[in-house]
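Questions regarding the structure given below will be posed in turn.
Removed from the display is one protein chain of the complex; every other protein chain stays in position.
All chains are identified by letter, namely A and B, in their written order; residue positions are counted from 1 within each chain.
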Amino acid sequence: MTQVLRTVDLNKRFGGIVVSDNINITIDRGEILGLIGPNGAGKTSLFNLISGVLRPDSGSIFLNGQAVDTSPLYKRARMGIARTWQNMLLFRTMTVIENLLIAPREYAGESILRVTFGLGSVRSAERQARERALGILDRMGLAGTAESMVTDLPFGQQKLIGLARTLMNDGPLLLLDEPMAGVEGAAYETMQAVVRQEAALGRAVCVVEHNVSFIRDLCSRAVFMANGKILQDGTVEELIASKALTELYFGV
Amino acid sequence: MEYLATVTILIAIYVILAASYNLVIGYGGLATVAHPIFFAIGAYVSGLLAIHVGMPPILSVALGAVAAMVASVLLAASSLRVSGDYLLIASLGFQLGLLQLIRNLELTGGPGGLSNIPSTITGAARTPAFLAITIGLAAVSVLGIRAIVRGPYGRAITAMRDEELAFTALGRNAMSMKIVIFAIGCGVAGMAGGVYAYYFQYVSPEQFEVLQSAQILTMVVLGGMATAYGPVVGAVLLLAIPQAITFLNLPQNIMAPLQGIIFTVLVLLFLFLRPTGIMGASESKPRARATEAA
Partner (left out) sequence: MYDPVILAQIFWTGVATSAPHVLMTLGFALTLKVTGLWNFAQAGFMAIAFYTMFFALNGLDLPIFIAVLLAIGTTVVASLATEVYGLQVLRERQSGNLTFFIFTLILSQFIMYVITLIFGTEPQTLFKSILSPVQIIGGVAVSDWDLLGVGLMVMGMVALWLFMAFTKEGQFLTAVSDNAKLAELYGISARRSYRVTAVIASLFIVASMYLVGSHGGVVPNSPLELILGAVLGTLLGGIGRVFAAAAASIFLALIQSFSILVLASRWQNLLLYGFLFVAIVVFPRGVRLPKFRFALAGR
């Protein structure tokens, strides 16, 4: 069984607005699924439903065959649903490496008892986390920025830190919300390379992105959403070829 | 001399209160006005145990702190479930309601309060002993809280205050962390209450009014929110200044509001001109700049 994520008939509405209308999607191990559609199509809401920020009105979400519906946001994160945010949500008063150090699943600073009484194990956990963090930064060519304040970095690099934070754990699923928006140059190349590598390492990746060439380069399959519905599910070529969708989204 | 010692003991107790309030409100970012009531819970529980059970002071002060802690967990767990803003309103209700209850119960001595709390230490050694105990506890509280907010746990607190949603989505349990911070802060306030009851041997409801939280808040803001030693500076200043004015020999009906005016003006000035407080980083440093941007 290589299926990592499966949603079954996910429904969610806010008042009269339907943001999720019977959504069924699956993502396999090693796959990069593109999620495209106009603004307000319900793409970010779908991420919010999967990661646990929102509760669906009905429907279920399975991670590696296990229902995660009842688990709150932080527990789903520990089960391995990692995500980034459209506007990054970095920890603004902290350095780059501190931003990454918050993320390990077995975070040494989670429990005050452990910090107070388990000094040895805390130190070794911290050391390991620091090594991993530096490794990730190195991969992104950001090793030199480790001790900088995260707000002092250029925008593209801040986007990368948002991704780097999620790579502190080996989770099965990675949800990327507009990773390329506002990113260009070297950061663009790095982002693309890292996402591809992570998929190659066996993660299931789902990308919400308006940048069609990014989707075309990375994704074998894509889903088109509008008004909370999935209108089409297929290869990126098929989606672009579809006349109805082109009119709706790509513009003619 | 005795007077000076009493003032010093009072300052030490307020250092504990301000430091613990700073942990909750400054570091934890948890807006509450119920700190005086946790101070009261500690004082009343310790006092009652001393009077009716004759329990040894250390044990009864500890139980007072535990009682405050338990009450604080109940308050935080029920209101934080809704939202952070709600804690403020819930704490206001908790503070006023519980004090009203204390004012009306036979057990707590009603509006007259609890007198005749036994003096465990008597004779000439009493004042020096309490001086040592309160200053020692103040130092332990301040340094203990400083230790908590440094290192990995403190880093997590900062991250939570910066961006709670991202923090939670990284697998951190923000709710339990807030409740723990709140419980520690309120437990320490309860401990301060216990010591207060033993030293003054008398507690009454008006010592724990909601306005007290404005006073403790003043100490924290003046000294510097989310700084380790700010509350110490704030508490010393705020309690020392009134003593200095005492020498002006003004009548009480002028003195009390005058002191209040001085404090509130100080807070307002600091809030606008130097939001980081006396001990806070100046704004030229990158960290402070980052905080400002937030």
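Definition applied: a residue touches a chain if its C-beta (ideal position, glycine included) is under 8 Å from a C-beta of that chain, and two chains touch if they have at least 3 such contacts.
Source: prediction; values computed, not measured.
Remark: the absent chain touches shown chains B in the intact complex.
The residue from B:Ser78, B:Ser119 or B:Thr246 that touches the chain not shown here is B:Ser78.
The chain omitted from view is touched by exactly one of B:Asn104, B:Ser119 or B:Thr246, namely B:Asn104. When the missing chain is restored to the complex, the residue among B:Leu96, B:Ala129 or B:Ala147 that touches it is B:Leu96. When you scan B:Leu10, B:Leu88, B:Ala147 or B:Met175 for touch with the missing chain, the hit is B:Leu88.
The omitted chain makes contact with just one of the residues B:Leu4, B:Leu211 or B:Ala240: B:Leu211.
Along subunit B, the points of touch with the absent chain fall at residues 25, 29, 31, 33, 78-79, 82-86, 88-90, 92-94, 96-97, 100-101, 104, 210-211, 214, 217-218, 221, 253-254, 256-258, 260-261, 264-265, 267-268, 271-272, 275, 292-294.
Here, only the chains that are shown with their structure count from here on.
Rounded to whole angstrom, the centroid-to-centroid distance between subunit A and subunit B, based on C-alpha atoms, equals 42 Å. Of all residues in subunit B, those touching subunit A in their complex are 148, 151-156, 158-159, 162-163, 165-174, 177, 180, 184, 286-287, 290-291, 293-294.
Subunit A meets subunit B in the complex at residues 51, 53, 73-75, 77-78, 83, 85, 89-94, 98-99, 101-103, 105, 107-110, 112, 115, 122, 126, 149, 151-152, 165-166, 168-169.
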